[in-house]
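Heads up, one of the protein chains got dropped from this complex, but the rest are sitting where they should.
Now for subunit A:
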Amino acid sequence: MKVVVIGNGMVGYKFCEKLVAKFEPGTYSLMVFGEEPRPAYDRVHLSEFFSGKSADDLLMAPANWYADNNIILHTGDPVKEINREKKAILSHKGLTVEYDYLVLATGSAAFVPPIPGVDKKGVFLYRTIEDLEMMTAHASKAKRGAVIGGGLLGLEAAKAMIDLGVTDTHVIEFAPRLMPRQIDDSGSKILQSKLETLGLTIFTNKNTSCITGDESITGMQFSDGTSIDVDMLVISAGIKPRDELAKAAGLETGPRGGIVVNEKMQTTDETIFAIGECALFNGMIYGLVAPGYEMADVVVATLSAAEKAFAGFDMSTKLKLIGVDVASFGDPFVPAADCRTVVFEDTMKGVYKRINISTDGKYLLGGVLIGDAAAYNMLLQTTKNKVALPENPEDILLGSRGGDAPQGVGVAGLPADAVICSCEGITKGAICSAVEAGNETFDSIKKCTKAATCCGGCAPMVKDIITYTLKSQGKYIRNVVCEHFNYSRQELYDLIKIKKIKSYDDVLDELGHGDGCEVCKPVVASILASLWNEMILVKGNDTAQDSNDRYLANIQKGGTYSVVPRIPGGEITPEKLIVIGEVAKKYNLYTKVTGGQRIDLFGAHVSDLPAIWEELIAAGFESGHAYGKALRTVKSCVGSTWCRFGLHDSVSFAIQIEERYRGLRAPHKIKSAVSGCIRECAEAQSKDFGIIATERGWNLYVGGNGGSKPQHAILLAADLDSETCIKYIDRFLMFYIKTADPLTRTATWLNKLEGGMDYLRNVVINDSLGINAELEAEMQSLVDNYKCEWKEVVDNPELRKRFNHFVNAPEEKDPSIQFEMMRDQKKAAGW
């Protein structure tokens, strides 16, 4: 069987992958022609090209994959003609190839509306890596940008412009609202105001009449007489199926484009198939990957004489547009008369949720989620599988509000044929059986079923199904650390403490098996440090430390390190500032004030670290533990010593706290702050623990963080005196250290803690577990044991030796390290 594929895009590639998996080698020959210069790449994640992914990172499979699977791939060689009589194709470079079956996977091109001036310099499309490369080259000169089209791709293109530094960007939509095809009116409004707060300017009801400028674009004019100045434009006004080859070969195409196919994806010539974005099924083009993959599957089944038909496809989507969740599922637009609609709207937070429920209240028909799409997977499955809704259907959107456990529909309620991973078409049943067959981790499920390997949107649900299957088999679910330890972090902590083990190797011998790995080593090393607070680089524990801990510094691009001395409370004398300046000058370090009220010196060679620290320590500095899962900074505002509103001396208290907990190692980093009054200039409520002065003492907040998922800390206790405040912090921190999973900040830990804040308050304040005396004693012993680890290295020649780059040329530095200059200082050269 000779198969020729035209088009090496996402769907064309998936067809090859599925064919190779289905047919025995030797039973077919497979040749692929692609117009683009490189093998198929992941167009869905195209925009990640701007956040650092290279063209190679985006490849669907490495170039040698095709040869390894006996596929002949011609890239950069588009097919020019199909000769149906001779059953052969002719390529641009002059190859003639005969086929038994031909698969058209030519995808689509961006639709360019006939606006005068679209051919000017500075006007781009957004579809291929080459488009993105050209945009990048132009963007460095551009200041103001625009995108024609406020649909899904248009908004992605707008985000790309912002990423490229064209922050003054306009989105121009012809319809009265954004994403008119996916979401409803109110949803669009919320999305629009959210995007506007992020800096985009959005025009709706606007029709572009011409693009102005001589050779390059300088502006746009609209049919309502208005105009704007822009020097860069991306057109994203929809897609146009690539059906020109098929049309020329006499195959039937649709009036608005697309190659007409039947339910077996056959065109009007039964030996020629069309799949992906070029195929027109039942009058519809499916502009998403998942239906394209399903079409590829149908063709492979048909070729292997199996019965499989394409039955249309659900167009539900979930995306993150410029950091805003947007999802629509089922039918988002059911008319009010045919359903009951529940809407939740929070204009402050920019959250909008709508679900459409059948009039009898039994089933979910569809809906829209903006701003928070965490419930998407569950709602989609509930819709697709017609799962019966709970008595109060609004609970599935709002959670139960009566104090009982939430009434939602869990993975247990889904039927076995519910499709969980729609990209790969994997059902709940398939995942459950794979788990029952012994694939009990997320990684092994990914490997053996391929679920969650494409867009990854179903990952949380796949994990839930694994846990659910294991539980229903009566297995005790534990968060074990890795293949070398059959314990959770909390269990390991308790065992190491009871057995008083002090080195990584002994822990592995007594409690684990095998030879360890990069997952369990830092976990155990951190437990050892939390328990005994010994110097982390001794007793063979040095190589069990995470690389940053091992060198007591953060590694950076290029392989240099940063130096962050502790500056408690952000208070520093002029003398000490001068020392930092002098050290930075002597060792040629980039110098920056951090977001944590201290100073970071970047770009130090590993072999310079001990000498740099020797000078800093001599001037009275100590390690700031910027490299450790440890206490970072305790920020403070200036407080009552200077501020006219200050109630107490926040700086002194911040210094006292920072010095108490410095060097404390924990499952993740810990940050704190002290504000002198409720104006909160130190941002204490965004910290793992934060303290705010009141008329009568201090309010203590816990469980906050910034970072990727910001969350405010919650009040633990009010109006405390300093001593009680510290006592509560001791207990809180020690309880966290003992019970949290690895790499879990206090906020996430508290969110997962059964009973939540009420439970924590009971433990810390009412001593409900009867462990407070123990927690305080443990903390006190850690405090008493504190030593500056950099001082110990500086004073120890054996340890200093570990900081050379070459073991056999200790005086030489890594010659591959390179810097560039920027604003009179150095910076690391690009990757």
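Heads up, the rule we're going with is that a residue touches a chain if its C-beta (ideal position, glycine included) is under 8 Å from a C-beta of that chain, and two chains touch if they have at least 3 such contacts; residues count from 1.
Going forward, contacts and distances are computed from a predicted model.
Chemist: Since a chain is absent, check the UniProt entry for it and pick the matching name: "Nitrite reductase small subunit NirD", "3-methyl-2-oxobutanoate dehydrogenase (2-methylpropanoyl-transferring)", "NAD(P) transhydrogenase subunit beta" or "Hydrogenase maturation factor".
Modeler: Options "Nitrite reductase small subunit NirD", "3-methyl-2-oxobutanoate dehydrogenase (2-methylpropanoyl-transferring)", "NAD(P) transhydrogenase subunit beta" or "Hydrogenase maturation factor" narrow down to "Nitrite reductase small subunit NirD" for the missing chain.
Chemist: Using the touch definition up top, pick the residue from A:K264, A:R802 or A:K827 that touches the left-out chain.
Modeler: A:R802
Chemist: Among A:T543, A:N762 or A:S781, choose the residue that contacts the chain missing from this document, as touch is defined above.
Modeler: Reading the full complex, the residue touching the unseen chain is A:T543.
Chemist: With respect to the chain omitted from the figure, which of A:A459, A:I555 or A:I771 is a touching residue?
Modeler: A:I555
Chemist: With the full complex in mind, choose from A:E518, A:E582, A:D719 or A:D767 the residue touching the hidden chain.
Modeler: Selected residue, touching the omitted chain: A:E518.
Chemist: List the subunit A residues touching the unshown chain?
Modeler: Here the touching residues of subunit A are 56, 59, 61-62, 483-484, 505, 508, 514-518, 520-522, 540, 542-544, 546-548, 550-551, 555, 557-559, 802, 805-809, 812, 814, 816-817, 831.
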